[in-house]
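Of the protein chains in this complex, all but one are displayed in their positions.
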Amino acid sequence: MRSSILQTASQYLLPILLLFSVFLLLRGHYYPGGGFVGGLVASIAFVLHSFANGTENTLKIVRYKPLSLIPIGLLIASLSMFMPVLLGLPVMTGLWFEEPIPVIGMIGSALFFDLGVYLVVIGVVLTILFTISQNTH
Amino acid sequence: MSLALYFDYVIFPILTIAVLLVFIRLVKGPNVVDRVIALDLIITIGIGFITVYSIRTKEAIFLDVAVILALIAFLGTIAFSFYLEKTNNDD
Amino acid sequence: MIDNLIINTVLIHLFTAITQLIFWRKTVTQRILSVAGCFFGLVSAIRLFYKVYNQGILTMNAANWDAPFGIVFVADLFSSTLVLLTAIAGISVSIFSATGIGRARMLYGYFPIFHFLMMGLNGAFLTGDIFNLYVWFEVIIISSFVLMTLGGRKAQLEGAVKYMAMNILASTFFLTGIGILYGLTGSLNMASLALEVPKISNQALINITAMFFLIGFGIKSAVFPLYFWLPSSYHTPPSAVAATFGGLLTKVGIYALFRVFTLIFTPDEFMKGTFIVLAVMTILTGAFGALIKDNIRRLFSYLIVCHIGFMIGGLGLYTTLAITGAIFYLIHDIMVKTNLFLIAGLIRQLRGSMHMGKLGGIYAAYPKISLLIAVVIFSLVGIPPLSGFWPKIYLFNASFASQQWFYVAAILIGSIVTLYVIAKFWAQVFWKDACDDEIIVDNFQNLSKFKKGLLVVPILLMASVSVYIGLNAEVIIQVSTRISNELMEKTPYIQAVLGT
Amino acid sequence: MINILIAILSTVGALAILFASIGILRMPDFYLRLSVTVKAATLGIGLFLLCTAILFPDISVTTKAIAISFFLILTTPVAAHMIGRAAYKSGTPKWKGTVLDDLEKDYKNREDLQGIAKPETPEDSTIDPKK
Amino acid sequence: MMKHFLMNLLLSFIWVALTGSMYYSNFLFGFLLGFFILWIMNRNEDDQRYFFRVPKIISFLFYFLYEMIAANLQVAYDVITPKYFFKPGIVKYPMKARTDLEINLLSTIISMTPGTLILDVSEDKTTLYIHVMYLKDKDQFIAQMENGIEKKLLELLR
Amino acid sequence: MLFTVLSGLITSGLLIPFGKFFKSRWSVLLACLPILLFVYYFSYIPDISLGKTFNQEINWIPSLGVNLSFRLDGLSLLFSLLITGIGSLIVIYASAYLKGHQFLDRFFAYLLLFMSAMLGLVLSNNIILLFIFWELTSISSFFLIGFNNQQKESRKSALTALTITGIGGYFLLIGLLLIVYITGTASIDALFAQASFIQQHAYYPYIVGFVCLGAFTKSAQFPFHFWLPGAMKAPTPVSAYLHSATMVKAGIFVLARFTPILGNTELWSYTLLIAGGVTMVYAAIHSLFRTDLKGVLAYSTIAALGMLTFLLGLGTREALTAALVFIVAHALYKAALFLITGIIDHETGTRDLTLLSGLRKVLLPVFIAGTLAALSSAGLPLSIGFIGKDLIYEATLHGPQQLALYLTIIAVFTNVILVTVGFYAGIKPFLGPLPEAFQKVHLPYRAMWVPPLLLGILAFILGIFPHLLGGSLIQASLQVMDISTAPVNLKIWHGFNTVLLLSIGTLALGTIIYLVQKPTANKLAFIEKFNNLSPKHIFERMGALLLRFSDFYTNKIHNGYLRSYMLKIIIFAEVLIGYELLNSGPISIDFDKLSPISFYEGFNVLILIAAVLFTVSTRSRLSAVVGTSVIGYAICLIFVFYSAPDLAMTQFTIDTLTVVLFVLVLFRLPPFLNFANKLDKIRDGFVAISFGVILSIVALKVLQEPFETQVSDFYGQYAYSLAKGKNVVNVILVDFRGFDTMFEIVVLSIAALGVYSLLKLRLKSSEKE
């Protein structure tokens, strides 16, 4: 089930999809997108790659086990949720930097939260799919 | 005749008829591969639908959906091919 | 009054789970983290309970949005009591798991998922938002699916498929109900729903919506004829898991039923009647099932069903007295049912089986453990003055007042059957000599003293709580009565949340 | 002016899609269906996208339109190739009017070769947990 | 060659910045302007490849578009008329393209052209298996491909 | 008083850690406790005789009106003395009887627990507290009866006893709670004053019924008596204690306690008379045919209990006096007889009456004790039994005019047989030749034969000096039970009258029967032929029937088929929602509120529906997956049409991933098989369509209601100004309702962990659980 056409396609689709996923993540607060869809697109990028090159090869690109993305993502999301508590505010209160940053716009805890979501979604989808495909071969 | 009306009475009907025809193929089969390509075509037409709809409503935001569709729709087809090559029987 | 303390138990379990995920495959670390997490959870739960007990309803507006715009967390006495009980059960299960769960399961995430489950339970008790409650329910069910299948034996899978199918169905009903409620009122905040729902012109629609919640939560709390998943599945997972399930999962359903049907919906005569009929049928069904089961966990499963009926009936009577009884029963039941499944696990450690026919001789070999277990099982039966006795008095009194004689009869039958099967259980498992032909696997004997302690101490802890509940019933009655009053009189809740 | 342009382009696009759908329905075998549908539909969509680029003079919209076309052109042939090959391998019948099949004998040879020289070994199905 | 391309891009960005309107048309105009200026400036230098390639790409695009529309029309006609005119077949095509990118571009283009579709690539990456709708003669088809699309494409890429 | 009750509980609790010590010969020290208690209560006799009562109340559960409230009056003192007195002797006896037993410490723990429970029961001044101790006696006796728990019979008897008394207990509880419910008090003191109110209440018959049910099961009245002979599986000291002197009398005590509250009505009297009468005759006849010594004693005990109930039912002052005296008399001789039986069993290894004889030669002191007890049981003048019997006849003769004769006849009949069986148990084993087998039998420890001897002697002391009892305890007890306060004067000699005649006749007849009829195995076998009609058998059959029904019901309804469960749930939902729907009035569609249908939207929905039908009907799994994809993508289009781009994106990506998942998993699954028959399909289709219709109607109705937009207006208003985002959906997801999202990703994470473990974890066979 190797196809050189698919393999080559996946070589350049992977960066495109990843780029696009980050794009979706960053603009989520203003336009359709956000952590979920971003994460899903990113994971689809890797899934596609694994279809073309085999799961083992994709895992080499990812370098880390997708499973380990889950706690990282959860930690980022939950810390951005927890941060306000340290400032005496209710959990999850939005915190924002005063000035907007070019390209990204306003930086705030919501963005970190979305980043956490993004990572978790990638971790989850990849864990699920890679575990299955490793199990299937 | 405004563009909106033209879209409503010409473009959309053509597209719906197209979907209908493809859907007939999807139901008829006869093989799973036929259904898979029918599905693929339905999604492609869906992208067209969304594009046309965004022109019709003048809301460019819907194009974002089309981008996603265009990027990942073929994954399903790839998955089906993957499956079919693994199992030579066509359940 | 805004207070982050409310959410502490949730956060503690969340961070415990995340930390454990970081220490993936480090089982010793995970065990220590688990017990520590549960301990802090317990401390936090106690603090919350005291604060609520002394200061009244606490709320926390998540993300600092005023209700009904954001998600609000509400700790009234009902929820903080349940949080406290969950914490007690949680720490017991956590300690028990340290030796009661095989290492292989720990390697594949038993502890993090257990803590996610704990988190889900706490969240479900504390949230004041109906959709958020749905999310918590999903956290609970997905973690329970995973815990249930962890290990993947055939029986486990069978149980899990049924458990899963019906619980997802339940969630769907629940979600449908939420959708309708939102369509009718445009709100998801439970306090604001409590205000909006009576204003709807077509109250029949409200009744329809209530039915969705009834069915959704009814499935979760294993009410007849929606209970099938419970006896199909609770005998399959490891006992520590079954303990969490047996003690807490169905009770979340009960909690939700009580919450929703006191705060948002006010049952009319038909609904009350429905509850009573369901209660009676639930009790009888559980009782009949318990009579014939030989596997002790299957037996306990049916007993859970049976006793769920007691509580549902309390809701059906819908008087302060009845709800007091039901709440007391709930408190008692959480402790005892959790303990029962831990005991089942211990019995398996002692004898390598869960068939009453194959078991035996425990009393002769382990008299002190046996007596400890006796305390628990007779608490379950409600031998006075142990904990199961007092709530029944309330339920009886309340049904006298409402003249619900069928319910009285059902409680009677349920109690008698419980007494009989528990006595039989005792006679078979503890008194009887172990069968000769069956090779007994006593894993317990070879354990180190510390590990033995880890298995017995949680049972002892919860047995002590049960005994405390029984002997110091006055305190529990005070708490239950206050809860019952809070439930029946919703204005303070609404005021606390909406600040009006 | 723009409206008329859009109307023409979109009509052509819609018709291309319609032809694709008629094609998928009418073609006698799978390969022909595949062959017909992929490009016509892509062409149609490309034309629609051109319309959007014309209608919204916004750089982001144009970028999106270009991106969509680009992605479609990138992915569609790959998908078609994959499903076509899979169909072929799983023995989807060809139309009786098919005049030539070079693939058939080559596949046979390859399978024979593999059967002798390189017996298929299933990949290790589980990962060593200690990794 | 890359130098020229980057320079051209830079010029077009400057143009966009100067005019201050972020439209593609404006960018395109800037690009063409820059191309023209660069071409004028570099007429005497040795490396003229860049200035030939850009027109080639454009002409290739038009060629491709033309092929596509023509073939589409043919297929469309065939699709809507009751009688089938086609003679399908799977052709083994020995390609000249060698690198992955070349093969991919070639196969994409072949596949995007109506009437042809890549079914497989041989494992040694020397042969394409093309499903052809109107196969009059195998050798003629191969020759047509070699001298047509493949040649033009390889010219561009090499 | 609280302390006296607690002392036993504490001691039994202490036996758990210090059991080793008391397992040794020091066990006899445990007797100190009951002896001390006996002495303590003994000291109250003078005060109580003067008609005083002592109350003690400690708050426990005031909310329920359940307090540690105790009341020492004549009745409770009488029982307390019996409990502690006989208890002392039993402890001494048992320390020898079970010497060296592996679990002696547990035995004493249960025994003391039981004693405390009994004490608590009789001392309670609160009916709920009384019930608590009542249940404690049931439970502790469960452990005592099942003490020889290796034996199947023993376990079964314990279970039967607990079941029967447990059922009774719950009925008693209902009765008691009804009393509390209608009067608002649980205090016995207070209830005395409310007697007439209770008796006039509509629930009175139920109360009587429930209380009697409880009392009858505990005191082994027909038809609940059968657990008692079974309970003889317990070690003999237990039988002696529980089944003669104390536990079975708990029922009698409750009846006596409630006589002033519930008594003196026809309902009460007839219930008790009939139950008691039937019990005593039935049990008496049975006792005659037993060959097992304990069986004989068990049935005679039942007969005696019947007699007591009967007397309480009679309810006259004389009858009550008779009952009280008979309680004492019976306790003394029956305990003695049991203990003697225990000695015989212990020394000879058998209790078979047909085998035992001549034991006087080896067990002389025991023989003396047996004779004394038997004679007291027979009602020989100068024994307390004689006085008891006299009083009984007096009571029956002075009973209601039209019944007196019949009552007397059955009383005489029962007493005659009691005489006979008293002889069987107390004398017969000792007479006649000593068989070979028993030659080596020797006298047991003093601790074993002294207690029965003491009891026998006491029976005569009280018989000779009846005023010791009558003037004090009986008098005081009567005062509690009866309103009149006339002094009680127990006499040895009433003069020549009908009563004396009856007494002597009873004795003579009993002796004659003893001489004529010998219990044999054949006769036993004969009477056991009627077992099919016996209540025990009927109860067992009912139990078996219940089990069979449970089995049928449980397996029928919980049949293992998921689809059948789902069907039930769905139908249940349809019924409930459908019912409410019927109540919700007609459907009215306000077309003005609806948005117009565009051609393409309608078409999209049609495709969607077609895809649904395709998915449902296709026979190929992969095609079904294709079908669901179409559904998903069509829904995605709906979201696009209705302004939900975020949703459309998510729905689309997730649908694609789901397809990938399905496809990865579906490898090599065989095609769908057509399992269901046509009828099932039609049924399921009907159920499914009904469900769809119901949901559609519900949706339609909800649509007609005005829609509140307060919250979404707020979001629209402040999404940018406060939450700094323009995509309101995203702002809701990460800010307004960020909590949902936070825990939704937790759900995802758990699912991933689950998938990981499900596919990777393979348990070793050693880790089965």
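The letters A, B, C, D, E and F name the chains in turn, as written, and every chain counts its residues from 1.
One rule holds for everything that comes next: contacts are C-beta pairs under 8 Å (C-beta built on N, C-alpha and C of every residue); 3 or more make two chains touch, one makes a residue touch a chain.
Everything below uses one rule, namely that contacts and distances are computed from a predicted model.
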Query raised in the report: Name the chain not shown, per its UniProt record: "Phosphoribosylformylglycinamidine synthase subunit PurL", "Dihydroxyacetone kinase subunit DhaL", "Na+/H+ antiporter subunit C" or "CoA synthetase"?
Result: "Na+/H+ antiporter subunit C"
Report summary line: Full-assembly contacts of the left-out chain, visible side only, are chains A, B, C, F
**Report entry** Residue in contact with the excluded chain [from C:176, C:192 or C:221]
**Finding:** C:176
Report summary line: Touching the hidden chain, out of C:44, C:282 or C:353, is C:353
Query raised in the report: Which residue from C:40, C:96, C:131 or C:407 sits in contact with the chain not drawn here?
Result: C:131
Query raised in the report: Which one, F:2, F:368, F:527 or F:666, makes contact with the chain that was left out?
Result: F:666
Requested in this report: Using the touch rule from the top, list residues of chain B that touch the missing partner.
Outcome: 53, 57, 59, 61-62
Query raised in the report: For chain A, which residues touch the unseen chain?
Result: 30-32, 36, 124, 128, 131-132, 135
Requested in this report: With the missing chain put back, which residues of chain F would touch it? List them for me.
Outcome: 560-563, 566-567, 570, 589, 594-598, 601-602, 605, 608-609, 612-613, 615-616, 621, 624-625, 628, 631-632, 635, 638-639, 641-647, 650-651, 654, 657-658, 661-662, 665-666, 669-670, 672-673, 675-676, 684-685, 687-689, 691-693, 695-696, 699-700, 702-703, 707, 709, 711-712, 715-717, 719-721, 726-729, 732-733, 737, 740-741, 744-745, 747-748, 750-752, 754-755, 758-759, 768-769
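Quick note on the criterion: only the chains that are shown with their structure count from here on.
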Report summary line: Listing by label each chain that touches chain C and chain F gives A
Query raised in the report: To reach chain E from chain C by way of touching chains, what is the minimum number of steps?
Result: 2
**Report entry** Whole-Å separation of chain centres (CA-atom averages), chain E against chain F
**Finding:** 91
Report task. With chain centres taken as the means of their Cα atoms, state the distance from chain D to chain F in Å. Result -> 75
Query raised in the report: What positions in chain A touch 2 or more of the other chains?
Result: 3, 5-6, 9, 16, 31-33, 37, 41, 44, 47, 67, 70, 74, 78, 91-92, 94, 135-136
Query raised in the report: Which chain E residues sit where two or more other chains touch them?
Result: 107, 118, 120
Report summary line: Residue positions on chain A within touch of chain C in the complex are 67-68, 70-71, 74-75, 78, 82, 84-85, 89-94
Report summary line: Listed in rising order, the residues of chain E that touch chain D in the complex are 22-24, 68-69, 71-72, 75-76, 79-80, 84, 86-92, 107-108, 110-120, 122-123, 129, 131, 133, 135, 138
Query - Footprint of chain F on chain B - complex, ascending - result: 8, 12-13, 15-16, 19-20, 23, 26-27, 29, 32, 35-36, 38-39, 42-43, 46, 49-50, 53, 61-62, 64-65, 68-69, 72-73, 75-76, 79-80, 82-83, 86-87, 91
